[in-house]
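And now, chain A:
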Amino acid sequence: MKKILVAENLSYKINDTKLFQNLSFSLNEGAAIHILGSNGSGKTSLLKIISGLTKQTKGEIEKNYNKDICFIGHKNALKQYLTVEDNLSLLEIEAHGNLKSFLQLLGLDKLLDVMVANLSYGQQKKLALLRLFLNNSDLLVLDEPCVGLDKKSQDILCTFLSDELNAKKALIFSSHISLDISAEVLQLDKA
Partner candidate 1 sequence: MIKKFIHQFASPKTYLFQVDRAYPYIFYTSLSIYLGALFWGLFLTSEDFVQGNSYRIIYLHVPASFISQSLYLAMAFASAIFLIWKVKLSAYLVRSIAPIGAVTTFIALVSGAIWGIPTWGTWWAWDARIISTLILFIMYLGLISLHDSFTDNEKADKFLAILVIVGSVNIPIIKMSVEWWSTLHQTASITVTEKPAIDPSMLYPLFGSIIGFTGIVVCLVILSSKLQILKREKNKSWVKDYV
Partner candidate 2 sequence: MFNFKFNSISDAIFMQSSNGQYHGLYVWSVVLIVLLSIAITFLVYKTQIKNIGKKIK
């Protein structure tokens, strides 16, 4: 088994507030980690550290993958004043083979000419998740992917993630809604 991520004694603090201390875990390919914790326990910070946006205060993190990370955060990375089609090309997935089927699956196929600002929040979230569905990465980092999604889309997401895990990809995510994926739980609590 190849280890995609190995974290040793990670600590992080913002302005002298300690969020987590001496956190150690490892992530194999084909495995998933579900980060749990109360509000303000540092879930988002941990995911940002893993994706390289933030630097940990202490500890080491070893990354072992070839391609880019697929990171889905709170922010959608969508341009409100552009149409869905333009946004797809900005995300560099307009030519992907599976694009059409996923658009149909999520019910976005009729909305290609609509400006993103005119979509509902859930639709925007689905559009943002297309970047995940058509990803080209070994490591998937998801921060609260289910917020604003209806039950049907959540199921689609779960099936997709299970398939990805079977395809030897690694997944680390935080979610308040439990997802139907076999995942190891990492509990973050305030020190």
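Keep in mind that, in the parts below, a contact is a pair of C-beta atoms (placed from the backbone, for glycine too) under 8 Å apart; a residue touches a chain by one contact, two chains touch by 3 or more; residues count from 1.
On the choice of candidates, all candidates are chains of the complex that A comes from, given by their letters.
Note that the structure is predicted; figures quoted are calculated from it, not measured.
Trainee: Candidates 1 or 2: which touches chain A in this complex?
Mentor: 1
Trainee: Any idea which chain A residues touch candidate 1 in the complex?
Mentor: Listed in rising order, the residues of chain A that touch candidate 1 are 14-16.
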